[in-house]
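Take this structure, written in structure tokens, and hold onto it; I'll ask about it next.
Only one protein chain is missing; all other protein chains are in place.
Chain naming follows the written order as A, B and C, and within any one chain the residues start at number 1.
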Amino acid sequence: MMPLQSLAAAAPTPDGYLLVLAIILPATAIVALVGLGGRGAAGIVLATLAAQLIIAIRVLSLVWQSGAPVVYVIGGWDPPLGIALRADGISAVMMLTSAVIFSAAAAFAWKDYRPPRWSPETRGSLVFWSALLAMASALNTLFTSADLFNLYVALELLTFAAIPVVSLKGSAETLRAALRYLIFAVFGSMLYLLGIVLLYGAYGTLDVSSLAELIRPNAATLVAAALVTVGLLAKTALFPFHLWLPPAHAGAPAAGSAVLSALVVKGSLFLLMRLWFDTFPSLRDPAAMQILAALGAAAVIVGSVMAIRQARLKLLVAYSTVAQIGYMFFVFTLVPVLPGESWIAASAWTGGWLQIVSHAFAKAAMFLAAGLVAEALGHDRIRDLAGLGKQLPLIVLTFAMSGISLMGLPPSGGFSAKFMLLVAATAEGHWLWATVIIGGGLLAGIYIFGVLARMLAAMPDGTAVAEIGRGRQLITFALAGVALLLGFLPLEPMALLQIGRMP
Amino acid sequence: MTEQVFDAALALLVMGVGAWSMMAGRITSAVIIFIVYGLLLSLVWVRIAAIDVALTEAAIGSGATGMLLIAAAYKTGRESGARETVSGSLHVIAVLLASSVALGLASLAFVLPGEPVSLAGDVLRSLPDSGLGNPVAGVLFVYRSFDTLLEKIVLLVALLGVWSLGSDRDWGGIPGLKPFAQKHSVLVLLARTLPPIGLTYAIYMTWVGADVPGGAFQGGTVLAAMWVLVMLAGVRQIPRLSSPALRAAIVAGPVVFLAIGFLGFVSPGQFLAYPQGFAKPLIVAMEIALTLSIGVILGLLSAGPSNGKDAR
Amino acid sequence: MSGPLLFWLAGSALIGLGVYGITVNRHPLRKLLALNLLGSGVFLLFGVIARRGAAAGLGGDPVPQALVITGIVVAFSATAIAIALLSQLQSKAGRTSLDDEPPDEEDRS
Partner (left out) sequence: MLDLFSVACVLGGAILFMAGTIGLLRFPDQLTRLHALTKVDNLGLGLIVLGLLPQFGWLTGVKLFCTWLLVQLSGAIVTQLIGGAIRTREPRR
């Protein structure tokens, strides 16, 4: 028998407890919400969200200052027996992104799902806030956990929290969307679990960093990597597994859709990138990576074309998510397998993460804007959007701003991201992918300008527009603003995103 | 030799019954066959020396899951008698895909790296410190208690997911589980005689779980079964979902678990680490609270969301 | 053939059956059964790996065994949510098919 010692012994850092708090505080808050039956719910939710933000900022600054990951070993049991948490540069960036978007979504939803202070709880408020907090807990686990099975539990927690948000309205349509989502997602996690079962059988550890050193390209490992990849793709809704996404994301209440599209799909995507770049780098066969890029390209095209054909605004925005996810898969082939021109790899890497972050902000803004439009007009049929430009100019402006980032026009985070991916693609001679990156932007232009043109058209007589509070418009506007401001980051590979990456 | 014949027969039987449950004509038959499959599977777990898993599979994988599936099959199965499948060419592709997956995995049995890996030695080396005798309980509550904690949150979120399907108006009301309409005196008899025995058994399961196979999940499932029996027989009123006592029972396990986790920050200084010498009493306290919570949550998962019109 | 090897083969077959069941069946409850079958096959493979790791006087490696217990509970949670969705769908729509209904113009969102 060969008892494997932890090879990359994780050395805990002094402030590592922040990572465990980022996961456990929201979980504790859910327990409190259920146990107290609505008493003090508002305070619990606010305190937890504030703590999330503070922890995320603190972790980011720690990683930034020390240039090294923050590590925590739970219960003091080193891997492979125990579980370690580890936040590197990308984890810290994603934690902050999710904390900001959760706070914005919470502020947006406060009006509709106001958690009671002392009055009895209601269905919407308990379910919505518990689900939101559970998603925050699960995402922080996904961003920081270094244990493959722990990540499986987190993936499931994320799905089970997302399901009630999808079906919160309770119509047959949303129930069906939720059920289809659940079946896809559980199928995906079963494949993922099967993959890690094989990895444990081959290497006797589930610790991400130990595995990186042990892994050899043998049959069991390749099958495991393939299963893990397919499983996570199903959860990330990459073409051809995208069918569940649009009805699920479009059916949720606006704040829920924003979180689902901006963050929840990124959970499994984050894990996929972490595994391929940090744990399986030795398995990165160029041909296999080309398959991922090809699926990404197909997603960009199919998602955009479907978005153009939609008659309903929320479905259009949801299909746009299918397309935007596709871009992130170019990173798999653009970061070269062999260490070559390192600036190309770094550029593609930064471009990919910038795409994830700026899409999160732009898409959250766009879903919230679509929710406000639906609330103002009582419907979200695109052909009947005329006159909004006069009635709700701020919403139209927000929609345009987030659209700029999704299309990849300057100055926006989406532009910087796509530009860096494009530079890497042309420098490496991937002309096909370069064409898709440009073409995808043009297709995005068609659906976004199509909507804007309707919004700015003259108002037909007799259209009633409901009053929309200023606060929620400003929240939405701020999110779109962040998506644009990300474009002012210097157009060069960011050192932060490289901190703590495996060699 | 006899053992191998038995194992071979068992393996074939499990595969056959599994296939049968996929192919069965009526959906209710498919579900019943699946429950039989679950019981056979727990026998397999016994054969590969995983008694804890065998108990969990029998209790949760077959028992609790089976209870939910049967209820769903009777509710939805009537709409279509026959098994509907995808059309011709897609069917062929699915068969090819499924068989290549099965064959690929099967062939891995012969190429998995020769030297088997195991953490058994590591687990046993540190187990005496915790005072536990059951290595599986050691993994669940000492080394990987973080997984177990998250899994409790998963159960809680699943319960909220089920509750979320009720209507706004009936929120916090009585679940939609229908007590047996007719006066079935035998069911009432069973619901009066069995629970004391079941309760004793559940406590026993949890209590011995620290040292031999058993534990909070298995005990909790027995508890849940007793409660569902009592509710179905109409012996006790099904509680309102907003009842403070019910809520307290739901969160008791997670609260104790979290409290012990935070206690670790104070002594010995790490989340979910146990103070020297206190590991076993803390774990037993945690398991007792968890048994109650798991029992109540599993019972409520089968009782469904509050639903005014079904309650009477 | 040894017991563990036989059960490995059985587990592989169950996973194949599960994949088949999910892809061909239309009724969501049957898909759910297939998912459970697939899951049990995955757990069984893990159990065989645990059995291979029998050491230090134990009949199997306790780490995978404990992970399977957690996995069974998580899979059960998924089944519970799915069944609740299914019965709610049955009450609301009178059927449980996952195929979309013809688009309804009146439906507000």
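Operating definition for what follows: a contact is a pair of C-beta atoms (placed from the backbone, for glycine too) under 8 Å apart; a residue touches a chain by one contact, two chains touch by 3 or more.
Fair warning: this is a prediction, and the values are worked out from it, not measured in the lab.
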Chains on display which the left-out chain touches in the complete complex: B
Query: Which listed residue (B:Val17, B:Ala71, B:Leu124 or B:Leu187) would be found touching the missing chain in the intact complex?
result: B:Leu187
Message: Touching the hidden chain in the complete assembly: which of B:Ala9, B:Leu90, B:Leu103 or B:Ile197 does that?
response: B:Ile197
- line: Interface residues of chain B toward the undisplayed chain are 182, 184, 186-187, 189-190, 193-194, 197
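The criterion applied here is as follows: only the chains that are shown with their structure count from here on.
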- prompt: How is the touch graph of the chains shaped: line, ring, star, complete or other?
  reply: complete
Query: More C-beta pairs touching across which pair, A-B or B-C?
result: B-C
Query: Among the chains, which is located farthest from chain B on the basis of C-alpha centroids?
result: A
- line: Expressed in whole Å, how far the mean CA point of chain A lies from that of chain C is 26
Interchain centroid distance [CA atoms averaged], chain A/chain B, Å: 31
- prompt: So, what's the distance in Å between the C-alpha centres of chain C and chain B?
  reply: 13
Message: Quick check on chain B: which residues sit in contact with 2+ other chains?
response: 104-105, 108, 116-121, 123, 143-144, 147, 151, 154, 157-158, 161, 165
- request: Give the residues of chain A that touch two or more other chains, as numbers and ranges in rising order.
  value: 1, 81, 149, 153, 156, 160, 163, 167, 170, 175, 194, 198, 200-201, 204
Of chain A, residues touching chain C in the complex: 1, 81, 149, 152-153, 156, 159-160, 163, 167, 170-173, 175-176, 178-180, 182-183, 186-187, 190, 193-194, 197-198, 200-201, 204, 247, 250-251, 312, 314, 374, 378-380
Query: Of all residues in chain B, which touch chain A in the complex?
result: 104-105, 107-108, 111-113, 115-123, 126, 142-147, 149-151, 153-154, 156-158, 160-161, 163-168, 171-172, 242, 244, 247-248, 250-251, 254-255, 258, 261, 264-265, 268, 270-274
Task: Would you tell me which residues of chain C are touching chain B in their complex?
output: 1-17, 19-21, 23-27, 29-30, 32-34, 36-37, 40, 43-45, 47-63, 65-70, 72-81, 83-88, 90, 94-96
